[in-house]
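Notes to accompany the following structure.
With one protein chain removed, the remaining protein chains of the complex are shown where they sit.
Chain naming follows the written order as A and B, and within any one chain the residues start at number 1.
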Amino acid sequence: MTLKEAGIDFKRIPLPESVVQITPDKYTPEIKKGSKKSVIHDVKKLIIPSLEFKKDLGNDFKNFISRKAETQLSIVIDQKDQDLIWLDYKEHGDLIENNHIYVAPYSKGTIVMDYNNFENSVHHGLTRIVVDEGAELTLIKIQNNHLDSQFIDQTQTEIHDNGLLKVVDIQLGSKNMIINYDTNLKGYKSKCVYKSLYMAADDRGLDLSFTANHIGKKTQSDILGKGVLGGEAKKVFRGTLHFERGAVQSVGKEEEVVLLLSETVKADSIPALMCSEDDVIGEHGASIGQLDENRLFYLMSRGLSEKEAKLLVISSSFKEVIEDIADEDIKLKSLESVDRSINYVIA
Amino acid sequence: MAKKTQVSDIDRGVYDIINEERHVYRSDKGLNEEIIREISKEKNEPDWMLEKRLKSLEIYKSKPVPTWGADLSDLDVENIVHYVKPDVEQQHSWDEVPDDIKETFERLGIPEAERKSLSGVGAQYDSEVVYHSIKQELVDQGVIYTDMESAVHDYPEIVKKYFMTLIRPYDHKFAALHGAVWSGGSFVYVPEGIEVDFPLQSYFRLNAKGAGQFEHTMIVVEKGAKLHFIEGCSAPKYSVQNLHAGAVELFVKEGAELRYSTIENWSRNMYNLNTKRAAVDAHGKIEWVSGSFGSKVSMLYPMSILRGEYAKSEFTGITFAAEGQYLDTGTKVLHAAPHTTSIVNSKSISKGGGHAFYRGMLKATKKAHHVKSTVNCESLILDNLSVSDTLPIIEVENSNIDIGHEAKIGRISEEAIFYLMSRGIPEAEAKAMIVRGFVEPITKELPLEYAVELNNLITLELEGVVG
Partner (left out) sequence: MKEIINIKNLQASADGKNILKGIDLQINEGEVHLVMGPNGAGKSTLANVLMGHPNYHVDGGEVSFFDKDLLEMKVDERAKAGLFLSFQYPEEVPGITVENFLKTSIKEKTGMLPMTTRFRKQAHQIMDKLDMKHEYLNRYLNQGFSGGEKKKNEILQMAMLKPRLAILDETDSGLDIDAIRSVYENLTELVSENNSMLIITHYNKILDYIKPDFVHVLVDGKIVKSGTIEIANEIDTKGFESYK
């Protein structure tokens, strides 16, 4: 099913019948690592974000998810150094998930959501997160689903005083993706760091949106998007920094680097800076272009073939981001997936 | 102005969120075919121009008001009719001119004679003397510099060829309105190879009929020719009728160079919806230098269409939004040919609750390979009542390009203020100096007297004299 057929986009239009008719699998991802105890399957006492989000996909989407979700995870992180939770999504049909994550005050944990389904499927997901006072959450999402699949995923996070959210989002598979991260930096010194990596070739399409909304004083945000596009791939990357009045002494940074490998790609960037407070610093930068010829030449002059040189340049750029991942298994898996994808995209 | 379809395709919700409500639009039953015919008749226009007007009117009536961008609900559309009718007395009395306008004239040292002309009062400023001396030089070189109405009569072949071809009535509602009721404006034609070595200023051609609300400026710079044209001035322009929907169409032919400088300072009741577009052919170059001040609402997006190989566009601009103002400005560059380059250097200042919105579009089409573009936006917010937004849209359809975009928002650095004060400069002056330094890249592109005026205007704005 193509994006157009699904009819899901940021315009708040009603969902088409074909989507409404989806019957999702009753599916729970395998817990490859981590205690089952912290991944409760029924939704009891939920702590959900209290403020509205700026880039919401709309009420239709939300209602659709709440009505139809057959995958509902409620994860609680309440220890100072909680074990990593690795959720493995594979071998399932259409999937609709409605998840909640709560990170209790002063606790710290990492959650990995690993999508590697080899069945052609449609995924709709909504994850709502609250990072409480002094807490820290690292969320790693790797998507490497069947190449005809569709992946629509919205993550909304509210961060309280001194809380931190770190996101590494790696999009490698599926035919069409709509990815939306929206964070409200509600408290004093709340902080969020997004790192987005993506790769696409053929005629795949990506719509990526990362938003940081500075509400509290001395809040910080850092958005980094790195992508490679080949074939006839299309993408829109929207990095948005909002500074509300009162977000005094906040700092927001956003950067996007895009590599275009073929002449038929379509790459759109919308780095937006919306500011209603003077005592802040907001910066963004985007650089879009080809591989550095000088760098390629240098590598080739040391004996690498053009293809090998390209591979090296791209993978080293992505590796910089993946290096930060603490868990060795995840790191390895990510590096392998990325390498495989690069080969495919460069070809 | 941005094409609406394009914006809504890409945007998907950004605008929805910022401007939630749809704005109510008052009807303009007053504007009808008869009035258009009257206008055309009064100007003694040939049939082909009348037809263009009527066609535009049709389109105007069929298009809705844009629902993104500025709030146009206060726009007095019904009264537009009142002021375009040819027999209506445009002039009003000096007493009716608001005090802050008068004070600005005083502070900027505008000569008496000009004040009345700028505020739409009384007789046309008699700049004929100055104008005539320039005129001879131009005539000798074969340069045509006249008003738009005369051009329709005297140079129909040229006008017909270019009129409303860059800014088409279909583009948006106010382009259509303009096409129907346009009046006045400058026409400049520079023949092949001629380099006009002094800037031409539209200031000399201020007509009495209103302060030029619907003027149409058309400039054609032929192969290898060169021209610097300056539009506007820092003195505020006042008019009772509050819509300015002018159009500027610039044609830069092969190897030609055109620098188009503007300082706009409309009075605080005005809606400034000017549309400016330049088409640049192979090896040609357009330079926009722009200072946007004043008006209550501005929507201004000078656009460069680089349609020939190696065509170039440079934009340097400053937008100053003070209390009660919403200035939605930006630039658009369309790279539609290979080896084209563009540079955008846009700065904005928001103060006292003003709202500056930079809206930029940079697009490279499939055919445009070896494109290089650098965009640099810097915004200064002077207090926490003001707002500054930056929304650039970059669309690339060819991989062989090199595009860099940077934007920064912040306040005047306290360190910088301290440093200047430590050398004995009082706080207010220190801030003004830093702001002038911030604006320097624009002022240095203007001829001296404009640069001085611009600096004075900034000083005034910072003090809050105007509005």
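In this text, a contact is a pair of C-beta atoms (placed from the backbone, for glycine too) under 8 Å apart; a residue touches a chain by one contact, two chains touch by 3 or more.
Predicted model, so just to flag it, every value in this text is computed and none were measured.
**Student:** Among the chains you can see, which ones touch the chain that has been omitted?
**Tutor:** Output: missing chain touches B.
**Student:** Determine which one of B:Ala321, B:Leu420 or B:Leu454 touches the chain that has been left out.
**Tutor:** In the complete complex, the chain left out is touched by residue B:Leu420.
**Student:** Just one of B:Pro64, B:Gly142 or B:Gly437 touches the chain that is missing; which is it?
**Tutor:** Of all options in B:Pro64, B:Gly142 or B:Gly437, contact with the hidden chain holds for B:Gly437.
**Student:** Just checking the interface: what residues of subunit B touch the absent partner chain?
**Tutor:** Here the touching residues of subunit B are 413-416, 418-427, 429-430, 433-434, 436-441.
The rule is short, and it goes like this: only the chains that are shown with their structure count from here on.
**Student:** Report the inter-chain centroid distance for subunit A and subunit B in whole angstrom, where each centroid is the mean of the CA atoms.
**Tutor:** Taking the mean C-alpha position of each chain, the two centres sit 41 Å apart.
**Student:** Show which residues of subunit B lie in contact with subunit A when the two form their complex.
**Tutor:** Checking each residue of subunit B against subunit A gives 10-14, 16-18, 366, 369, 379, 381-384, 386-411.
**Student:** For the complex, which residues does subunit A have touching subunit B?
**Tutor:** Residue positions touching the partner: 9-12, 54-55, 207, 229, 236, 238, 240, 243, 245-246, 248, 260-290.
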